[in-house]
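This report concerns only the one structure given below.
Apart from one protein chain that is not included, each protein chain of the complex appears where it belongs.
Residue numbering begins at 1 within each chain, and the chains themselves are lettered A and B in the order written.
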Amino acid sequence: MSSVSKYFSGLFTGIKSLLTGMGETWKELWTKKVTQQYPENRDTLVISDRFRCELTMPHDENNEHACTSCGICQMNCPNGTIRVTSKTIETEDGKKKKILDTYNWDLGMCTFCNLCVLTCPSDAIKFENTFENAVFTRDKLKQQLNHEGSKMREKKKEVKPVEPKAE
Amino acid sequence: MENIKKLIINTVPDAVIEDKQKLTVTVVPDKLHLLAKTFRDNAALPMDTLVYLIGVDRGEELGVNYLLCSSTDLSKEVVLKTGTTDRENPLLYSVTDLFETAHYNEREVFALLGIRFINNPDMRKFFLNGDWVGYPLRKDYDANPEINPVTLESKDIVDIAPRITETADGELVEDTVKIFEDDDYIINIGPQHPSTHGVMHFRTALDGEIVKKIDVHSGYIHRGIEKLSEGLTYPQILHFTDRLDYLSANINRHGLCMCVEKAAEIEVPERAQYIRTIMDELNRIDSHCLAWACQTNDLGATTAFIYGMREREVILDIFEKTCGGRLIINQNVVGGVMFDIYADFQKDVKAFIPYMRTKLVEYDRFFSHNVIGLGRMVSIGNLSKEDAISYAVTGPAGRGSGWSCDIRKHIPYALYDKVEFKEIIRTEGDSYARYLNRLDEIEESLHIIEQLIDNIPAGDICAKVKPILRLPEGEYYSRVEACRGEFGVFIESRGDKTPYRLKFRSPSMALVSAMPLICKNEKISDFIGIGGSMDYVIPDIDR
Partner (left out) sequence: MSLNYSQPLEISNLTSWLDAALRGCLAEFWVLLIEFVLVAVVLLAAYAVIALILIYAERKITAFFQARFGPNRVGKWGLLQSVADMIKILLKEIIKINRSDRFLFFVAPFFMIVASMLTFGAVPFGKGLHAIDFNIGVLYVTAVSSLGIIGVLLAGWSSNNKYSMIGAMRSGAQFVSYELSAGFALMTIVVLAGTMQFSAMIEGQRYCWNIFNGHISSIIAFVIYLISGHAETNRGPFDLPEAESELTAGYHTEYSGLQFGFFYLAEYLNMFIIASIATTVFLGGYMPIQVHGWEGFNQIMTYIPTYIWFFGKTAVLIFLSLWVRWSFPRLRIDQLLNLEWKYLLPINLVNILLMVILVLTGLTLTDLFPGLF
């Protein structure tokens, strides 16, 4: 190709490519926007069930949970987000028994790796998809998961051998 | 392999050869360079790619492991080991003249283990400041924060590098080299800069608009993940992999899981393999969409950036529904996957495939032939195949230089030997080749997903794994094809539930190490554009 025809063909293919690009943005101008308008769409917003936002300890209607305070979750937590403290009480039949005193979890430190839930032998904790967790101070991120005055559910009398589902 | 053994015996008769997971050769430090050179120049099967350079504190001695493989067949591997018992002033010979990628890796080993390399042209610490006290990866390291306090004072950057060279008559000379000339016009691109894709710091000497020299400073977000891992169990370490190259989180995790599974001889169920492969490929599309978006943004086309993000969002939604995470996916666990696919997973993915294809056409029309874009990409940032191999630049960038380096083809893992896909290779080696490679790889990934999505077998998603996982003593390697290139995991186990030494091979570090080479004599604007085409992720470098 001679340099002159190169000059012009370069010019025209260049202009054509630019116009094609402009065509794409023009199309985009009229397509429906994908932005989600968050506070407005709160009612219709669907957050996937599995989305991990907040560690919770489900309590039933009798204010009972399933935590045996075995501390496996605390052991498995990679960065010490979970603190399980237990106390020893004496049951009616005179036996000493370790029960959960406090179950503390720090949202600010959690990496949401799900190891605690996976390894919990009694399925006492789970992640909820309640994602609106913004607070004003870091202290408020530290949560106690067991409710006030709650106690362990009694139906699982014998403690199962520690055998997590995976790992 | 017999030939290789013969070659070793011929070159270094007193080398110790072991048949472990990989063929392992232990030599004295003096002979290492010779052996590596013989391997590299071996005409029949050139072992010319340095995949890993791992510093290990073996207790009484400080050592280095080198994993070499052939650039023509990545599955032909050999491990070289050497070490020195001198813990006060450990010195080993550098292989930087054979494999350029060794340069930064040796500096990293110096920073973390204190081994200095003779003949490395620039023996500053990588990741750490020059005045850091102690060597973190040594087992006797004192992590007391008072020794290395956090200061708020600014420190001047010293552009003088120490080095040790061996003269012709075998004498060791310690001297310093100036990185820049006195009257260079140096600008600091980073650590806070819109286009470094993270906290990367390039000291850039300019001659007008033209880049004269680049000096890479890294480590602004070095978290010491390898050190942290030494105190954690294998399932716990998994969550760090997502935080290396966060854009290929799932694939990194796959790499570590594979390494542990291989070591513990765990059979991963078929269903889990399907899920892993599909998720990996979705992750790759996600990453390449973002890479496309960032590259165009670096070239000044901000609109394209949002388009790439929009398509990525669809994948992130699928991730969110599958495993409850968007960026940090947490899907793979040792033995399988953490979550089974959700009910509509197949439907969603099948809807995504044609959608993504239409968007690929849009990308193509919008940017791929744009005359300005072509001018900013074609013949810019040329990386030859030899350099790509020497710098161990893998992934779309390496394949853009004509090097077939796809681990999925060379060392198939998961289901990659069962699916049919093309390895995208271009020989131009410029920004545009890397750009097109990514778009084509999206198409190939879609093709892979298409083949798998309808055939996911029923069954377990996770194998039975002991609650407390101890790996048998030994050294384990695994290599996977992450979005930016080859991601590797090395575990040295001493039979504990925690690794003795764990090393991640980061693809981005190789990409960045090639930046000074390919940006030389380009314009400053193209330096940014080339950075976009290499698509490095900083947390991957600063492990």
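The criterion applied here is as follows: contacts are C-beta pairs under 8 Å (C-beta built on N, C-alpha and C of every residue); 3 or more make two chains touch, one makes a residue touch a chain.
Small disclaimer: the values here were computed from a predicted structure and weren't measured.
The residue from B:Asn370, B:Ser445, B:Ser493 or B:Ser508 that touches the chain not shown here is B:Asn370.
Check B:Val109, B:Ile179 or B:Ala301 against the missing chain and you find that the one touching it is B:Ala301.
Interface note: of B:Glu226, B:Glu428, B:Asp526 or B:Asp542, the residue touching the hidden chain in the full complex is B:Asp526. Touch with the hidden chain on the side of subunit A covers residues 11, 18, 21-22, 24-26, 28-29, 31, 33-35, 37. Mapped onto subunit B, the interface with the missing chain covers residues 185, 187, 193-195, 206, 209, 296-304, 306-307, 310, 366-367, 370, 372-373, 375-376, 523-526, 528.
Here is the rule we go by: only the chains that are shown with their structure count from here on.
For this pair, subunit A with subunit B, the centres built from the Cα atoms lie 29 Å apart.
Chain contact summary for the complex, subunit B toward subunit A: residues 232-233, 235-240, 303, 307, 310, 313, 317, 320-325, 328, 330, 333-336, 338-339, 342, 362, 365-367, 369-372, 374, 462, 465, 467, 469.
Against subunit B, in their complex, subunit A makes its touches with residues 13-15, 17-18, 20-21, 23-25, 28, 34, 48, 50-52, 76-78, 111-115, 118-119, 127, 129, 162-167.
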